[in-house]
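Have a look at the structure below before the remarks.
What follows is part of the complex, with its chains left where they were.
Letters A and B mark the chains in the order given here, with residues in each chain numbered from 1 onward.
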Amino acid sequence: MEVDIPRDLDPEVRADLITREKAYCQELQRTGEWAHIWRCVGQYANISVFDVADNEALHRILWNLPLFPYMTVEATPLAQHPSDLAAQEFTA
Amino acid sequence: MEVDIPRDLDPEVRADLITREKAYCQELQRTGEWAHIWRCVGQYANISVFDVADNEALHRILWNLPLFPYMTVEATPLAQHPSDLAAQEFTA
C-alpha cells in the first residue's frame, strides 16, 4: 500500500485523515484481521498481511481506509506454506 | 523467493534438495530468524519475513538455502510501522 497525499490538501484535513487512519488500523489489529504491518524503508508505503474470512471482507477493509483515495493498493493472495511450523502446529 | 527447478534434474537429487530445504527453513524458524513464510497462491514461490541482526546475516541465510541455485530472490528492507501495536508494546 503506497500513499500519495496531494501537497495542496488542507493541513487540518490531512492531520485528521492520518489520525483516523492510525485508529482504524489499530482497531483491526485488535480484532486480528490486520495481522501484520511493516514500513517499507525510505517510502511512504507499507506491506501488510491480513487474516480475513474472504475477499469480500478484505475489500471492505481496504475500501474504508481513511487514506484509501490517496493509496495505490496491490493485493497478493497468500496461503499456508507447507514448511511453516506455526501452520503445522495449528493443523496437528 | 521464486523457485524454478530444472525439469531434467535427477529425481533423487531433487527430492533430497527439497527435504534439506524444508529442514533448513524450519531450523531457522526455531531460532526466530525466519519470522514468517507464506505460499504465493498458484505459484512455486513464497513471501518470507526475516528478523536478523544485519544484511550480512540475511545474505548468509539466503545464500545457503539448498534451493538457492534455482531461486530468484528479491529482498525488500522493512522497518517497524508507527501504527504497529506489537511494536508499540515492545518499545513501551
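By definition in this document, a contact is a pair of C-beta atoms (placed from the backbone, for glycine too) under 8 Å apart; a residue touches a chain by one contact, two chains touch by 3 or more.
Since this is a predicted model, take the numbers as computed values, not measurements.
Participant: Whole-complex copy count for this homo-oligomer, where the file places 2 chains?
Facilitator: Identical chains making up the full complex: 10 copies.
Quick note on the criterion: only the chains that are shown with their structure count from here on.
Participant: Residues of subunit A touching subunit B in their complex?
Facilitator: Residues 21-22, 25-26, 29-30, 36-42, 46-47, 49, 76-86.
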